[in-house]
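Missing here is one protein chain; the remaining ones are kept as they sit in the complex.
Letters A and B mark the chains in the order given here, with residues in each chain numbered from 1 onward.
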Amino acid sequence: MLRTLTWFVVQRVLWSCATLWLVFTATFFLMRLVPGGPFQLDRNVSPEIRRNLIARFRMDLPLPQQYWEHLFRTARGDLGPSFTIADYSVNEILGQGFVVSSALGVFALLGALGLGVPAGVLSAAYRGRSVDRWVMLLATLGIAVPNFVLASLCILVFVFVVPVFPAGGWGTWRQLVLPSACLAAPFAAYIARLTRTGMLEVLGQDYIRLARAKGLRSSAILVRHALRGAMLPVVSYLGPTTAGILTGSLVLEKVFALPGMGSHFVDAALQRDFTLAMGAVLVYTLLLSVMMLIVDISYVLLDPRVKIGE
Amino acid sequence: MTVERNNLKQNTILQVADLQVEFRTQYGVLTAVNDVTFQVSAGETLAIVGESGSGKSATQLAILGLLPTPPGRVVRGRAMFGGEDLLTLSERRLQDIRGRQIGMVFQDPMTALNPFLTIGTQLAEMPRRHFGSSSHDSREQALAMLERVGIVPAVKRFDDYPHQFSGGMRQRVLVAMALICRPQLVIADEPTTALDVSIQAQILDLIQELAVREGTAVVMITHNLGVVASRCQRVVVMYAGRIVEMASVQELFSNPRHPYTRALLASIPRVDAVKSRLVAIEGQPPDLVSLPPGCAFAPRCTHRIARCSEEVPQLNLSEGGTEVACWVDPGTIDSENVRHET
Partner (left out) sequence: MWELPRIDETKSYGHMLAEARAMRGTSLSRDAWTRLRRNRAAWISAMFLLCLSVLAVLTPLLPLDSPQRQYLGSGAANRQLLPPSWKGGRIEIDGPGGTIPLSVALRRYDELLRHSTVGAKVEVMHPFLRLWHDLRPVDYVLVRCRLRCFGDWCLPSWCGTDQLGRDVLSRLLWGTRVSLSVGAIAGCVSLVIGVFYGAIAGYFGGFVDAMMMRFVDVLSSIPFIFVVIFAITVLGKEEIRAELQRHGIERIAIFYLLIGAIYWLTMARVVRGQVISLRNEPFVEAARVLGAGHVRIILFHLLPNLISIVIVYLTLMIPSIILFEAFLSFLGLGVEPPNVSWGILANDGIQAITPLRSYWWLVFFPGLTLSMTLLALNFLGDGLRDALDPRLRQH
């Protein structure tokens, strides 16, 4: 078991490396699409920065050699200097942003699970009653309302009508409540729906009837026999959830003026800071691969029928 | 009521009376179980026979309070067990009885076991729940029970998951679950239909052997008359939610009275018959939503008289202790050829 698990992890890590390499290559050559190289014609770049960049990216070398040079440096974790923010390396900028973004992301993920799973269980347990109907109505709304719309409504309500939370910024936990709630909402809604469907499916299974025929208490049936099977779809949805939370954080960091990785990435895209944008894409890809790996391992641990590697 | 029936009553452990169960479907309300009355004595094996949709499973689920409600509903009736009416008990009290005093063996061993928990966990949780055994004791009891149903070496299989077992082995595990708390009554709902023919007999023998040893009464729900012949003492034949005939095994096989029972017996393929042809009962099984006003079997019955389609026949004591629900005088049927001899 342990050996197959290790082998599985090794395989997945290799696969992630391949994905990273693909993304790297794609972004590298996209950057080279700009006629005359990415640093030639931009007016905003001061001569010193340009000289540094050209030296750093070895623009004097032929293209294949540039590519290898850049690939090796990136593989060692050096993403190079920023294109628009003088005296900062991409590593430094992303490092600072990462703290903010990961706080936001972790809060949002926990919020989505902590809200979605109980809501789904409740909804399934009271199937067809008014609790169920309200939860599902909210969930449907939560799925359909985009997070930036929700964010603007939240700002209107909680900053102007009932002033409870600050409108943005970074520093206190109160400033994280609104953004992570808005970020979590659509995923909480989807998880609630998945949990409900999973619960209802499992509760209709023969083995739940057997558990009842065995005289087990309802709570034991719900928690020990039903929840585990019902959680499987939720766990497999955690991968897309992570991806969605990473994407959503781009918007919410902008809306709430949080200095996270997402804001830096969007700013980089708007100001054509190629090195920063490329670094951010690579970091996002890496984060996503790691999360996917964790999700897959927990899936394997949860369902004894799944054979590793299949 | 006869003397014989009163005698039976003294050691009766389960008495079901006037049970009526309805299901609400999109086509209308159907009565799955109608006026069902029977009793089970301690230590006996009773068979409930009927085709699918005849209400045998619904009867059993209603008794245990496992009917899927909303669609299903017990309209009226009593199910006396140990001085209590199972149909009016609270869910908590029922939970104490289920598994502890009444065991269940389900039809399909492939789906009845929880795929996420080991066999051992699923078995050991029963003594822990009902006797409050420690985890060590319940493990010991579970191991002993596994040995007794022929899963050896039990220690080795204890931590295996259901998907690592074959169908027959899983059914053995289910039998172990039904009997581990030494219940007074075991209800086996078609325990062999999902299994290979070669394994069916093994499982049936296992249930019978364990039941005899523990003095447990067994209600065997089946559509297989072969099972009935060799292993049961009494038979209840159901059709369209009603009991049409109730008799001892010997009486039922040697002298079937209800036309439906006869047709059932005739439809068993016989190897020794000279001219063999698969005999089916003519016509369609009844539509439970819109049953005819009289006897539900009347449209398919070759002996029907005018009264059959007007009034529902009640169970009446006939000779040999058999109870039959039929308007036709058995004598007139006897004179005709029984179909499987043609």
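Convention: contacts are C-beta pairs under 8 Å (C-beta built on N, C-alpha and C of every residue); 3 or more make two chains touch, one makes a residue touch a chain.
Just so you know, these numbers come straight off a predicted model, no measurement behind them.
Annotation: of A:L210, A:L246 or A:V295, A:L246 touches the absent chain (contact as defined above).
Residues of subunit A that touch the chain left out of view are 15-16, 18-19, 22-23, 26-27, 30-31, 33-36, 41, 140-141, 143-146, 148-149, 151-153, 155-156, 159-160, 167, 196-197, 200-201, 243, 246-247, 250-251, 254-255, 265-266, 268-270, 272, 274, 277-278, 280-281, 284-285, 288-289, 292.
Heads up, the rule we're going with is that only the chains that are shown with their structure count from here on.
The distance from the centre of subunit A to the centre of subunit B, each centre being the mean of the chain's C-alpha atoms, comes to 54 Å. Note for the complex: subunit A touches subunit B at residues 128, 205-207, 209-218, 220, 224-225, 228-229, 302-305.
Against subunit A, the residues of subunit B that register as touching in their complex are 64, 66, 70, 91, 94-100, 103-104, 106, 108, 111-117, 125-126, 129-130, 161, 163, 174, 177.
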